[in-house]
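In this view, the complex is presented without one of its protein chains, the others remaining in place.
Chain naming follows the written order as A, B and C, and within any one chain the residues start at number 1.
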Amino acid sequence: MRESLIDIAYLVSAVLFIFGLKLLSSPKTAVRGNLISAFGMLLAVVATLFVKDIVHFRNIAIGLIIGAVAGGAWAYLVKMTQMPQTVAIFNGFGGIASALVAISTLYGAFKIPEGVPLEWNRAAVGLSIIVGSVTFFGSFIAFAKLQEIIKGDPISLPLHKLWNLVLLISALVLTGFLVSSGNVNFAWIIFGVSAVLGVMLVIPIGGADMPVAISLLNAYSGLAAAISGFVLNNYGLIITGSLVGSSGFILTKIMADAMNRKFVDILIGNVTIQMTEEAFAGVQIKGRVKKTDPQEVAILLDSANTIAFVPGYGMAVSQAQFAVKELFNLLTKDGKEVYFAIHPVAGRMPGHMNVLLAEADIPYDKIKTLEESNSLISETDIAFVIGANDVVNPLARDSKDTPISGMPIIEVDRAKTVIVLKRSMRAGFSGVPNPLFYLDNSYMLFGDAKQSIQEVAKEFKEYRKL
Amino acid sequence: MRESLIDIAYLVSAVLFIFGLKLLSSPKTAVRGNLISAFGMLLAVVATLFVKDIVHFRNIAIGLIIGAVAGGAWAYLVKMTQMPQTVAIFNGFGGIASALVAISTLYGAFKIPEGVPLEWNRAAVGLSIIVGSVTFFGSFIAFAKLQEIIKGDPISLPLHKLWNLVLLISALVLTGFLVSSGNVNFAWIIFGVSAVLGVMLVIPIGGADMPVAISLLNAYSGLAAAISGFVLNNYGLIITGSLVGSSGFILTKIMADAMNRKFVDILIGNVTIQMTEEAFAGVQIKGRVKKTDPQEVAILLDSANTIAFVPGYGMAVSQAQFAVKELFNLLTKDGKEVYFAIHPVAGRMPGHMNVLLAEADIPYDKIKTLEESNSLISETDIAFVIGANDVVNPLARDSKDTPISGMPIIEVDRAKTVIVLKRSMRAGFSGVPNPLFYLDNSYMLFGDAKQSIQEVAKEFKEYRKL
Amino acid sequence: MVDPVTVGIIIFVLALISGFEVITKVPPLLHTPLMSGSNAISGITLVGSLVAAGAGEQRVAEILGTLAVVFASVNVFGGYLVTDRMLRMFRK
Partner (left out) sequence: MVDPVTVGIIIFVLALISGFEVITKVPPLLHTPLMSGSNAISGITLVGSLVAAGAGEQRVAEILGTLAVVFASVNVFGGYLVTDRMLRMFRK
């Protein structure tokens, strides 16, 4: 009876999670959705505390307080641009918690549920440790790279993939030993081997590719929770863990598709693109690069009526969104039509640009999708490319041989004038050179995006005052 | 072990059903979706035959053969226009099968699964009988009315709803007796009372309202299957039954919304609209009705460039779709632009018009949605209204006091000329008079739609030959 | 420890959610075939009928079971065939 009650409570929580995720599908209901989901979590925790056979509340209280304070402070203090690494590390914590719970069963923390074969239980313990430990250590590396605690460049050993395979197989074989012997030492060895595997999987991934890895690790942490559900025969964990698992895999798939990469490749760790020389054999870049300066840009802006802002990863890096908002205010006050052209994979996370623009209070109705933007672009006087590169690269449309070929782009080359803000002529995320910079109608404004925008705004104000 | 195997087989079937339903979301994959779903059914049946403790295969063989032959022949011979009643009766058969299975458990056909309280099992038996019997007898009445075996008009007793309530409560009280006594006679009494309830629920529904009732009965038959899943502790039945249950309720909700009716009203049996005098107090119809004839229509068609066909329930009644196709061929061969404007609730089932037009091989790209049609309509020379009424009634847009107010319409009144094919000046499904018929730019072509269209086509051919 | 009734309820709720999410994606164009397709699926009750008909328990149970097999299989065979007929008309 008590067991049934708690199962029903978990079911209600799971339904609340689903409902919360559903409400996430509109900006208007999203905040409420998150609260509902949090309420589901509260219900699950309370039900557990009341109904399960819990005798030592002191440990729990200490653990919860430490966790709540640390997590709360972290969430409160972190900058919005540090979101990817924050999600990564929280995620890792979920993973290691699952692994620790699994190990604790071997120390007798739970009775094996009636009807579950001992071997099955131990196999689930082994898998939970593997997935949990890979999640934690992988997430930790991702965090460290993004936070620039360790170097962001891809680091890779000779025969890297072979080593990964060896590690994975070892972990599985050790799980076999654990199943047959029940010896807890195997659990710790599995934990260690999986830790190395987690590090090895993420260390060869470049900083720019990290969001794909994080999203995949997110799926893994869900999977780890679901597997610990099998360990504890806890249906609440199974349902909720698999929900998170699906969600993570779908997001990873969306990013993979957007980057024109195979999902399976990413699953086995082929995240960072290997650029080949031949890929560019067919690329011929003609034209001349024209530099411009803030003053000239201000004059151009003054005579323009319709202006498109096309932000990309560079806007996130330089945190230019507030400066952009200021320039936007200046221009609209002046009666100009300004819109934001948002590519679905601009930046490094799905919806990345939307988060930044929302942070800077850009009115929602000024944000246009890829399709809307492309239908407006030929009537646009100035397209202002703010730290974007791949998402405006005409080669994606015109050539068949590059890694980004076939990806839809925001066709700024069809605007009357293009102004590109970036620090150098370097390629973007994909490594593909960009012929846009050489077009007759395009001008480069070199420098950090935030600084450039601020200078343009200053010049524009001065120019208008004269 | 065997039990687990069969549970897994049922799970696979359920996944195949879900996948099949998913493939139904595009006309290109729908046939395959149905086959996949049928394959899931085959798997479930084979798994049952192989794995469960079945000793008497003879009964089963006889039952299956009779069912397959009867069902197969029926499906093969039925006319497409008889689809609603066919779905209704098949549906009823599913319901009664669930009820019979539930009753058979009281005769010892199944052992009560370990861990299931006897009371719970009997309560599930009672509910399964109620829902199954209501489904069967309700569906039978729906079938009989649509097939015109009994009169289609609403038939209702004094205090009809009170009687329904009394019947429902009796059935539930009897279930209580069944739970406490286990006496099988109660099961048969429940069956009988529910049969009366099923008849009473559907008998006051007019023929035109029947599709809503059928869709609701479809949901009930799923529910009956799910409840027998609880009786037999068969998770396959629970999963699949609840799938069908959701599907039925969603379709019912869609129809309810389209008809501007409350879902809850329909659930309690308030299907047929009660028209009040006051509803029309505000309706003032001005203008004069102008009759036309096939010859005149042929001449009008000849001078038109863009023609919209707007079919409704009348096209289904008179089976005019093939004649329409012929006229369509004539007109397009003549270089005219012809499109079909399809309202989402034209006809009497969701997607009704699409089925008929597909049957007559109308090219898919000529079929326009409500929104598309309304953006084309003001450039349309002739709107040909074929047995539609409510879906083109301007009052839905212009007045606030009718039962259809607020329903979006195909705004044929904005076309240059409107030709309305129907048999009389009578109102449509909703009973609301239609001011469209009195407009200056509209002409009535009275008569059966099929005949009228054939005559128009004949006149058109003759006229062009001169 | 595992209570079959609770498990049944959990499965019921999850299946309702899956059903809801899948069905809301089907466009109105295909609602009639959807109605008849899901009607065919509701013949799943055939699975229960088969056991009742063949369990070899009491005579009445067998008769009821066999009747149930007849009804349910009309639902299944008829339902799938009629849906197929309807859908083939769309495929042009």
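Definition applied: contacts are C-beta pairs under 8 Å (C-beta built on N, C-alpha and C of every residue); 3 or more make two chains touch, one makes a residue touch a chain.
Predicted model, so just to flag it, every value in this text is computed and none were measured.
Although one chain is omitted from the display, it touches the following shown chains in the full assembly: A, B, C. Only one of the listed residues, C:Val22, C:Ala53 or C:Val69, touches the absent chain: C:Val22.
Of the listed residues A:Val196, A:Val317 or A:Val355, the one in contact with the hidden chain in the full complex is A:Val355.
Summary of contacts with the chain left out: across A:Leu5, A:Ile60 or A:Ile150, the touching residue is A:Ile60. Residue-wise, the contact with the chain that is not shown comes from A:Val45, picked out of A:Leu5, A:Val45 or A:Ile299. In the full complex, chain B contacts the hidden chain through residues 3-4, 7-8, 11, 15, 18, 113-115, 233, 235, 239. Take chain C: the residues that touch the chain left off the picture are 1-2, 4, 7, 10-11, 14-15, 17-18, 21-22, 25. Interface residues of chain A facing the missing partner chain: 10, 13-14, 17-18, 20-22, 24-28, 30-31, 33-35, 37-38, 41, 44-45, 48-49, 52-57, 59-60, 62-64, 66-68, 70-72, 74-76, 78, 80, 83, 86-87, 90-91, 93-94, 96-98, 100-101, 103-105, 107-110, 113-117, 120, 214-215, 218, 221-222, 224-226, 228-248, 250-251, 254, 344, 349-352, 354-355, 358-359, 361, 363-364.
Here, only the chains that are shown with their structure count from here on.
Chain contacts here run in a simple line, from one end chain through to the other with no loop closing. When each chain is reduced to the average of its Cα atoms, B sits farthest from chain A.
Between the Cα centres of chain B and chain C there is a gap of 17 Å. For the pair chain A and chain B, the distance between C-alpha centroids works out to 45 Å. The multi-chain contact residues of chain C, meaning those touching 2 or more other chains, are 2-3, 5, 7. Shared interface positions of chain B, defined as residues touching 2 or more other chains, are absent.
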